[in-house]
Structures are given as structure tokens and as C-alpha cells.
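Take this structure, written in C-alpha cells, and hold onto it; I'll ask about it next.
Missing here: one protein chain of the complex. Every other protein chain is in place.
And now, subunit A:
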Amino acid sequence: MKEKSILNLNSENNISIKCGKMDGALLQDYLEGTIDPVEKLFVEAHLNTCKDCRRELSELKLMFWELGNKSNYRVEYPQELDEMAGTLIDRVLGKEEKSTARKLVDLQVGNLKGSTRFLDYLPGARKTPEVIKKASRSLAKGVGKGVKKGVERMLTAR
């Protein structure tokens, strides 16, 4: 009876556990190292005699380990997290006023985009980069062969 009253000192917010003689909160404080020294003595004495509380303590230890394991809180940060900063700042400060130089650059970029838009409608225009690549490769090959031949001729002429 005496043991019960001591181990349930924190009875205001008692966490009941199987044995009924121990406040579950005390076991948590014991594991966390925040327990009062006197209570610690009684908890240890009780643990020596109570199988249920030793089991409860093992389960709590596992849970503390999981709660303290940083990899359990690893989060994938979505792209939107980076993207929304500008919008939020705009909402508070108003839209950013662009400098004249920036406006000019943007105008030129716009012009360039507009002037090449017709390419989208030219048949085969999308293949242009590929064709240019192939052509440049064949050209390089041709030039290489020409140079090789020239060198060979020069050597034989000697």
C-alpha cells in the first residue's frame, strides 16, 4: 500500500500501466533522466520485483529509441517549397519593380522568341538541330580524310 502511494505521487496525470502500482509517467521520467532522485530509488526497487513494469520499461525504451531516431523524421522537400518564396514576398512587398536594364533584356528575349516562332510551323524544322549535327559530323570526317590524303601525298612526293 505504501509502495502504491509513493509510486503514484504524480497521480494528477496518472498514466495507468498493467501492474497498477506504478505511474507510467514515472517510468518515462526514469528513462529520460528527469526523475526525482527519491522517486528513482523507489522505481528501481519496484522494477526489481515487478515483471510487468520491466516489460513496460523495455517497450518504452524501444519507443524512446524510435522517437529519437532522426531518420524517422526525414522529409522530402517538395519543389513548391522553393518556388513559393517569390509569390509570398510579392504579396507582402508588392510586385518587384524591374530595373530599366532588366526590362530591356526581357524585351530582347521576347523579340528573339517572336522572331523564331515561325520555325515551329516549318515542315521538318524540328529536325534542324539533328541535321546540323549530322552534317557537321560528316563535314569533320570529310575534312579529316582530306587532310590525311594531303599529308600522305606530301610524304610520298618527298
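Please note the rule applied: contacts are C-beta pairs under 8 Å (C-beta built on N, C-alpha and C of every residue); 3 or more make two chains touch, one makes a residue touch a chain; residues count from 1.
Everything that follows uses one rule, which is that contacts and distances are computed from a predicted model.
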item	value
Protein that the absent chain corresponds to, by UniProt name, given "RNA polymerase sigma factor", "ATP synthase subunit c", "ABC transporter permease" or "Rod shape-determining protein MreD"	"RNA polymerase sigma factor"
Which residue of A:48, A:72 or A:115 touches the chain not shown here	A:72
Chain not shown, touching residues in subunit A	13, 15, 24-25, 28, 34, 55, 58-60, 62-64, 66-68, 71-75, 77-78, 80-82, 84-85, 88-89, 91-93, 96
